[in-house]
Every structure is written in structure tokens, then in C-alpha cells.
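Okay, here's the structure, questions in a sec.
With one protein chain held back, the other chains of the complex are shown just where they sit.
Then we have chain A:
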Amino acid sequence: MSDVQEFQTRPTDTSKAESPLEWSLHEQKSLPHASNPGVTLSEKPFLGQLIVRGGAIVLDEAVREVMDMALPAKPHALVSDDSGERSIQWLSPDEWLVIVPGGEEFELEQKLRKSLGQSHFSIVNVSGGQTVLSLKGNRAREVLMKSISYDVHPQAFPVGKGVSTVFAKATIILRRPEENGWELVIRRSFADYCYRWLLDASREYGVSVVR
């Protein structure tokens, strides 16, 4: 066990949790609903997100033991488990983003700390600091092409890739976990801005927002 103080950041009582898009998405009475949408937008709120830093070899051993997954060692690699609910993404040569279903992150953090012991590493729970937007539909890529300078052509951006880059002047993580679906990991303070930007950029293709 490492000598770091851990604490459960997720409230265990019945108090209401609010995602960063509480006001602009979840509390809106009516949401955009195109009849034949080219783009479908939804939030994946309250996921468990950990930033794990350290040497690739020790971290790989730990995530194999705890999560039964291999650490993606190649730049921009994104791996998911069979259910697609748990993923590990390369962010830099010594930094990974782990996303798991909401509520699992604290136990995962404890297990990883236990497995890593006294090695040189850091785990930070960033679940409250960012949220995940899902962008689907056959025109989703065109929305991205308008918003970021990174090349999202399938040749340059295959399934299983993720990059952190600039989206409409904000910093985001863009991931492609499946053939026709993109994920944007956005910061809490930029969530409203990014969401509105996406609505505006998607309007010409017909957009539906799913709660």
C-alpha cells in the first residue's frame, strides 16, 4: 500500500449529481431533434476517469493484473475491453487516461495503488473535471473537420486511436472507439462552449440530441 491518502470523491448519499452539461443539456425542456439526423449527439455523464502516470512497464503489469487489459504503449493508441465500457488511452509517453463506468473508479484506484506498491507513479481521479460527449452519425466526421485541424480521415484516424488536440480553440481529447462513433473528452469549464459549438456546427446536417 502506498502512503497516499485516498478518498471517495463520489457522494454516496442521495444528493443529486449534476454533469457539466446539466443546464445546457439535461435541464432543457426540448432538445434538437432532426427527422433524419446526420449527427447524433449525447453525453456520457458521470464516468470514472483516472489519469495514470509512470513508467510503461510497471503500469502495464498493474493494469494487466487489476483490469485484465494491456496498457497501450504506442502513441495515440486507445484500447477497450470487450464491453467497450472500460478503456485506456495513451496520452503521452508516461501518461494514460483510464475511463471506467461511473462508481468503479475509486475501487480501481485503490487496486492499482496496491498493485503498484512503492513504484514511482501517480494516479489522479479526474472524473469531476471532465465529461465525455458522443458524436455519431454519417456526417459526424464532417462536423469534426470544421472544428479541428487534426486529420480525421479514416486513413489518418482509424478506429482505436485517440489524440488530444485543439477543438474550436479549446483543448479536448478526441477518440474513435468504433467505426461510426467519436468521443470527445471535454473539460468541465469548456463543456457548455463545446456543446453549443457542436450544435451549431451540426445544424446544417440535421442534429438530434439524445438525453
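Criterion: a contact is a pair of C-beta atoms (placed from the backbone, for glycine too) under 8 Å apart; a residue touches a chain by one contact, two chains touch by 3 or more; residues count from 1.
Everything that follows uses one rule, which is that contacts and distances are computed from a predicted model.
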Write down which listed name, "Cell division ATP-binding protein FtsE", "Heterotetrameric sarcosine oxidase delta subunit", "Nitrite reductase large subunit" or "Oligopeptide ABC transporter permease", is the UniProt protein name of the chain that is not shown.
"Heterotetrameric sarcosine oxidase delta subunit"
Touching the absent chain when the full complex is considered, from A:Gln5, A:Ser35, A:Ser83 or A:Ser149:
A:Ser149
Absent-chain contact - pick from A:Gly55, A:Pro75 or A:Pro158
A:Pro75
Which of these touches the unseen chain: A:Thr14, A:Ser30, A:Ser92 or A:Gln155?
A:Ser92
Which residues does chain A use to touch the chain missing from this display?
75-76, 91-93, 95, 149-150, 163-166, 171
